[in-house]
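To keep things clear, I will list the structure first and then write my remarks on it.
This part shows chain A:
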Amino acid sequence: MDRDTRLHLYREMLRIRQFEEKVRELAMANELPGFFHLYVGEEAVAVGVCSNLKKEDYITSTHRGHGHLLAKGADMNRAMAELFARETGYNKARGGSMHIAAPEVGMLGANGIVGAGIPIATGAAFSSKYQKDGKVAVAFFGDGATSQGTFHEALNIGASFSLPVVYVCENNLYGVSTRQSKVRKLEDIAERAKAYDMRGIIVDGNDIEAVCDAAGEAVRLARNGEGPTLIECKTYRHYTHFVGEPDNYRPREEVDTWKKKDPITGYAQRLIREETAVQEELDEILRSVNQEVEKAVEFAKNSPKARPDTVFDDVYAN
Partner candidate 1 sequence: MAEAINMPKLGLQMTSGTITTWYVKEGDLVAKGDPVFAIETDKLSSDVEATSGGTILRILAQPGETVEITKPCCYVGEAGETLDAEAVEEVSEEMPAGGEPAKRVFCTPYGRKLAREYGISVEELKGTGPGGRIVAADVEAWRVSNQGQATHRARKLAQDYQIELPSVPGSGPRGRIQSEDIQRSLAESGRGDKEEETVVKDMSSMRKTIGRRLSESKQTIPHVYFKDEADMTSLMNVRSKFQEAAVGRNGNKLSVNDIVLKAAAVALSEFEELNAQTDGATITYFKHVNLGVAVSVPDGLVVPVIRRADEKSVADISREAYLLAKKARSKKLMPEEITGGTFTISNLGSSGLECFQAIINPPESGILAVGSIRRKPVAVGDEIQIRPMMALTGSFDHRLIDGALAARFMVRVKELLENPLTLFF
Partner candidate 2 sequence: MSIMSYSKALGAAMAEEMRRDDKVVCIGIDLQYYGGAFGVTQGLCEEFGEDRVVNMPIAEAGYTGLAVGAAATGLRPVVELQFGDWVTIASDQLVNQAANMRYMSGGALSVPMVMRLPCGGFGAAAAQHSHMFESWFAFVAGLKVMCPSTPEEAKGMLKTAIRENDPIIFLEHRQCYEMKGEVTEDPEFTVPIGKAAVKREGKDVTIVTYSYMVHFALEAAKILEQEGIDTEVVDLRTIKPMDTETVLNSVKKTHRVLCLQETWLTCGVAGEVAAVIADLAFDYLDAPVKRMGSPDCPAPFSPDLETYVLPSVNGIVQAVRELME
């Protein structure tokens, strides 16, 4: 992988990380309305997958969707403005964190319903195949979603019609507080691909380049008309399910172990070890990312609040 690509991947992960840390800070200071599910710790998945997508390709996301949004190329200002419930937000403050959508970069929406985005991505793939426009759709979802009927129904349909779709499971071991191995007999979710005669791949979700490679192949096959792939990314969220939730359900050692496998610091060490970059360069990237985040906050704060006289706009087309 060339230096530019590597530094790009590093920067993209860092953008998500710093954005999320800022959101956490603002949420705890009660500067943002609503509640937030942070992507910290899982950045390699979104970045690894989306670095293989074109702007016009589609993704559907989850309640933990900021990472997917930014990785897909969304404007951080408008993303932050949406969280601040400002008119300049991607969705004019109608969606907020959990439902943010940016169709102009192919992002069809975060989703407050677990598993609901999977058939929607499948439909986008159906649409692309029907219109022969060469686009690929990616459904991001968590391990919990694979217990939903929609997961199975969509994978069956995607496989049956050889749709250009990639199913990306972010297996972070927990659905809210429930360790998923207690409610799912099968250890590896990727195994479920077999049920639909689909390729199933397990990848280290904290290894950006591994994710990148696996997703690259899956996207290539999908685009070639060779049908969907289920990629299971083993990863972990550093924080709890949502900002403010106490962590009384995960063993301390487990959290610590996973934090040591942090995708970003790990990748930074690797870039230095393999002499792709020196520390100063990485520090410079951090500085510029922090600047971008600060600017986004400033943009959001300076944006007008959503006006009640527009509240009925967009309920219906006409």
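Regarding selection, all candidates are chains of the complex that A comes from, given by their letters.
The definition used in the following text is that contacts are C-beta pairs under 8 Å (C-beta built on N, C-alpha and C of every residue); 3 or more make two chains touch, one makes a residue touch a chain; residues count from 1.
This one's a predicted model, so the numbers in the text were calculated from it and none came from an experiment.
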{"item": "Touch assignment for chain A within the complex, options 1 or 2", "value": "2"}
{"item": "Chain A residues within the candidate 2 interface of the complex", "value": "58, 60, 89-95, 99, 101-104, 108-109, 111-113, 116, 118-128, 130-131, 137, 149-150, 152-154, 156-157, 160, 313-318"}
